[in-house]
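See structure below.
Here the complex is missing a single protein chain, while all its other protein chains stay put.
Labels A, B and C are assigned to the chains in the order they are written; within every chain, residues are numbered from 1.
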Amino acid sequence: MIVIMDVHATEKDLERLNERIRELGYTPHTIRGDDRLVVGITGNTGTEGRMHLEGLPGVLQVIRITKPYKLASRETKPENSVVDVGGVKFGDGNLVVCAGPCAVETREQTIRIAKIVADRGAHLLRGGAFKPRTSPYAFQGLGEKGLEILAEAREITGLPLVTEVVDPGTVTLVGQYADMLQIGTRNMQNFSLLREVGKLGKPVLMKRGMSATLEETLMSAEYLMSHGAHDVVVCERGVRTFTSHARNTLDVSVIPAFKKLSHLPIIVDPSHASGSRETVIPLALAGIGAGADGLLVDVHDDPDHALVDGPQALLPDGFQDLMDVAARVSTALGKSIASHRPAVAERA
Amino acid sequence: MIVIMDVHATEKDLERLNERIRELGYTPHTIRGDDRLVVGITGNTGTEGRMHLEGLPGVLQVIRITKPYKLASRETKPENSVVDVGGVKFGDGNLVVCAGPCAVETREQTIRIAKIVADRGAHLLRGGAFKPRTSPYAFQGLGEKGLEILAEAREITGLPLVTEVVDPGTVTLVGQYADMLQIGTRNMQNFSLLREVGKLGKPVLMKRGMSATLEETLMSAEYLMSHGAHDVVVCERGVRTFTSHARNTLDVSVIPAFKKLSHLPIIVDPSHASGSRETVIPLALAGIGAGADGLLVDVHDDPDHALVDGPQALLPDGFQDLMDVAARVSTALGKSIASHRPAVAERA
Amino acid sequence: MIVIMDVHATEKDLERLNERIRELGYTPHTIRGDDRLVVGITGNTGTEGRMHLEGLPGVLQVIRITKPYKLASRETKPENSVVDVGGVKFGDGNLVVCAGPCAVETREQTIRIAKIVADRGAHLLRGGAFKPRTSPYAFQGLGEKGLEILAEAREITGLPLVTEVVDPGTVTLVGQYADMLQIGTRNMQNFSLLREVGKLGKPVLMKRGMSATLEETLMSAEYLMSHGAHDVVVCERGVRTFTSHARNTLDVSVIPAFKKLSHLPIIVDPSHASGSRETVIPLALAGIGAGADGLLVDVHDDPDHALVDGPQALLPDGFQDLMDVAARVSTALGKSIASHRPAVAERA
Partner (left out) sequence: MIVIMDVHATEKDLERLNERIRELGYTPHTIRGDDRLVVGITGNTGTEGRMHLEGLPGVLQVIRITKPYKLASRETKPENSVVDVGGVKFGDGNLVVCAGPCAVETREQTIRIAKIVADRGAHLLRGGAFKPRTSPYAFQGLGEKGLEILAEAREITGLPLVTEVVDPGTVTLVGQYADMLQIGTRNMQNFSLLREVGKLGKPVLMKRGMSATLEETLMSAEYLMSHGAHDVVVCERGVRTFTSHARNTLDVSVIPAFKKLSHLPIIVDPSHASGSRETVIPLALAGIGAGADGLLVDVHDDPDHALVDGPQALLPDGFQDLMDVAARVSTALGKSIASHRPAVAERA
């Protein structure tokens, strides 16, 4: 922690500050610059968040140096983490594709789409049984019935399952079905939910909040990890900015920035970033170009009748196009998009 | 709902669109402009959210006209709503001040500060027993013990109590103590929580999400109302923007905009918007100037040792200053800040 | 300047850094914390912006301490500056109101509106002869003819004149007519223009850029001041954020933050922040509450036929209402809105 003094700070201000620092059990180190004083603070700074030096006379600014997250930090664990979900490996240098309908609507729809994405090379099946909706009057998901359908689709396709959990009270239930639990963007700072999902210990796909800073995103990953879920994959799905030409602004720059600070894998969701089918592939390729470890994509074979987010779902042919071009670009980047799963033959 | 066609749209595109509209049970009305076609759609549009016309050939844009919220809308209820919390009336044209510590730390601290704010004219006591914190390592609140302390502080001061609830599982518990339940900014779109709080039916103070649009804010109020809680007060507490000179950007323009669209009261939280004691009063006055129905203010008599958000808490003298100037400005605006509560004498 | 080292930085990294610092003529001061090294740098840091230490091995972050602006800084000049424009004083503790049409359209319209605002107590006349318009097809202003009309309106009303300059080539021309030159929001970082306006030396009203940080705003004021224009008044007119319920987001929090860092006066433009007549007064009062030294307001007596920004112009009666309530709120805040000008009688 570093304290920058006002140019008009007096020696008395400095003394008072240093006394306070010592009182708190730390050691002050004064640096006298040409136009102002700076005080560095050393000592066991585990609780330094509570030093409250800002209000002291002559203090201009207090700069925290120690990062508030540990388990998610690359300083703690320099090598990349690989998150294994039923044999699919996020962060091993290759590209993982999670695909499926935004919401489970019916058994037929879900199984049909699950087969479509499996046949075209997806590695995980995505699909929501509990849907957080902006409107109280919109379809809220099938609940446990939806989880059963997803489990059946997994059975048939062999694809491990990632599905959202929205309530601390249903974490155990969702955990009985899901291979990976998804935390939605609106719940990234639902700390009660993070705690319960953390305790479950299963792999987690945590979407970045709509206006979450990189540090807040890492702090939410830290919640999960500190409660027991160490297999965390973060997902960039677009942030909220002044623009309106896309549903959200896909922040590709967070990918290299995240990888610098953390050892965890990070993927992108081009569907929710785009909001419109025709721009999903460009955004997916942008994410791959920026270094994402995977994709999360909405696919639907009858999007005109989809109950949730139909306009952004890729059609089966579009998904095939995405897989083809993603494979070529991945190869150009020295990555593979080949199946991490047991051979397709075995599934059949 | 209005459909704008591309300038290159053909008559065939128009026919197909109109067929589709009729198929869905609505009536198309074509307007032929000089450079393009526009189709207005009438009929019972309760489910129009699912028409999926965007993808049809020749369609440039689809504009939704019907607002997705009803209960919160001023179109439904033209006159202002007054929310009564233990005799304190939000929205009756006067200014309501909710004040107290950010968090309940100890019995002594809470009762001491409750007395301070009551003596200086606050109308409601605020204080958190369950604290949503960005860091898993930070103080998370005293839980039920904190609620008991708050209830005792209410007993002593006579001030009704507003306190936060963070988890659907503790809504009933918090409801046993609180006169008004607070939904925090990070939970404004925690729909599971909104549903449970809505079912309880007690008055709710709902903070606007950090990057919530006005429509999203109204939709979250609609969640509460449609589940049974009709006494909703919204709180603007600053939004996230590119600036860093304040903790958040207090969006005063949302106040008149909200009042135009909704009959519900809206107050401001200058403490969380500011992040720094010295700018709380200017922001409070800005909110009052913009037409806010009340204030939510952090007060602490020993902020250097506060466990949460000490730097933004007003000291007792600062709170007195705020009450004095707020009273003068309210009078200038034709409002009153006089107590809505039973006479102070009765409380003593 | 402070350098924070990576936790994995070696002694060798430290040596290399310190050598480099000494090579550049500065003195390094190493502080050894529990988990990382920090190096403070002292010496004449006038050019420290070019030290380029970020790329050295082991360096995590470089924090600049010295502020990049001097003349605009309160550290350089602790007391408030008062900017005198033809006898009207910005920053003397009272409220200055600049009002008039957004654009000069005709001689009659301008003189008529100038009289309206003068009669209702405005202190300066505003009006644009050169209009920066988003569309090349929109009315671009009357140019020099407009300046002549404004000068005539000044003659008649006695109100000093503030008008916009958009081009380095017309600074001298505009300076022949204007008492105060306005820099528009889109030109806040038009450095060629700032230089020329600075050289002229007349008072300047500089609008904050649409997404300018506080530091950038101060740097642009510094451009003006370092080239000779020391009488600078800054104007907050709303910034660009994710919201759409107002034309711009009036950032009231910048007012106390600006006043902390700078001695210059700051006013608000509620008209351009709002975009809609009915919310101009609430935003004006919000600005006054936050501590603004004045207002810049669009007024038009026939806004339906205004060539620019009609929907946001106050009608004469609305302007009277604003002046009345602004006077009452100013009084409540210990300010005055009484005329700073020669007595109205003299003007008549």
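Everything below uses one rule, namely that a contact is a pair of C-beta atoms (placed from the backbone, for glycine too) under 8 Å apart; a residue touches a chain by one contact, two chains touch by 3 or more.
The model shown is predicted, which means the values in this text are computed figures rather than measured ones.
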Options A:Thr106, A:Ser135 or A:Thr213, residue touching the unrepresented chain: A:Thr213
Omitted-chain contact residue, chosen from C:Gly25, C:Pro57, C:Gly169 or C:Gly334: C:Gly169
Omitted-chain contact residue, chosen from A:Ser135, A:Thr241 or A:Ser336: A:Thr241
Footprint left on chain C by the chain that the document does not show: 49-50, 52, 54-55, 68-69, 132-138, 140, 166-169, 186-187, 189-195, 210-211, 216, 219, 222-223, 226-227, 240, 276-277, 303-307, 310-311
Hidden partner chain, residues of chain A it touches: 211, 213-214, 238-239, 241-246, 249-258, 260, 273-274, 278-279, 282-291, 325, 328-329, 331-333
Touching residues (missing chain, whole complex) on chain B: 2, 4, 6-8, 29, 31-36, 38, 40-45, 63, 65-66, 75, 78, 211, 240-242, 244
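Note that only the chains that are shown with their structure count from here on.
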Chain whose mean Cα position lies farthest from chain B: C
Most heavily contacting chain pair (counted by C-beta pairs in contact): B-C
Intercentroid distance (Cα basis), chain B paired with chain A, Å: 27
Inter-chain centre distance, chain B versus chain C - centres from mean C-alpha coordinates, in Å: 31
Whole-Å separation of chain centres (CA-atom averages), chain A against chain C: 39
Residues of chain A touching at least two other chains: 211, 240
